[in-house]
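With one protein chain held back, the other chains of the complex are shown just where they sit.
Take a look at chain A:
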């Protein structure tokens, strides 16, 4: 792995330090036998870009699903902006309106158009009558068009989603999440299958949106290099446990979990642990 050169993240000291996500000793499982996640501790500062890296099956997607209330932890405490995530809780349900979630499979509706997919992000702001008759107010349509431009999809708004390329589909999913006017963006491996150039385009786009909207982005990645390039912090998950949390400060990779470590040591550790 090359040494890290471009550092696009903002220095940590300039970002307000309220904790937007806190997890302490969180465990969860899909069945009664095996834990998908065990004893996870993490805290994420508002406005940062936080990356989660790990091997297939290590529990990355599960970790994201805990952050938007789609899954419930069996142990430990989770606070999202100081609220316990619970879909049945009115207060959290309202927060869900501004948590953008892009699942690994993107979750787009394939046989409707790009703009219709994007406008779904505005549904919580519609009245009952408006949503029954699909009457989106003019300013929402304008906003959708603005975002469409931001994700470089202008002119494709009336295409059906199944006709788009993989990279374009990802942009639609990002646009739908941005349409929510999110405070938190959860993205599950949205650039993993893309070529180097497209992956960077999409990551830059999210970095731009982040600056504009004071967004906290939590993104799952496959590629450690890419994660370090964009994220303030990178958590490494292995077999359901967080084994490392690192970040880049200046030219140096810092281990926030166990103290200072050299970049070489971390890279070596990472490649031993989670290289495919």
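Assume a contact is a pair of C-beta atoms (placed from the backbone, for glycine too) under 8 Å apart; a residue touches a chain by one contact, two chains touch by 3 or more; residues count from 1.
What we mean here is this: contacts and distances are computed from a predicted model.
Considering only "Ferredoxin-nitrite reductase", "Phosphonate ABC transporter, permease protein PhnE", "A-type ATP synthase subunit B" or "Aromatic-ring-hydroxylating dioxygenase subunit beta", the record for the omitted chain gives "Phosphonate ABC transporter, permease protein PhnE", by its UniProt protein name.
Shown as candidates are A:37, A:80 or A:106; the residue that touches the absent chain is A:106. Between the chain not shown and the residues A:21, A:40, A:96 or A:148, the one that touches is A:96. Residues 68-70, 87, 93-97, 99, 101-103, 105-112, 120-121, 123-124, 126, 128, 131-132, 134, 162-163, 173, 180 are the ones on chain A that touch the missing chain.
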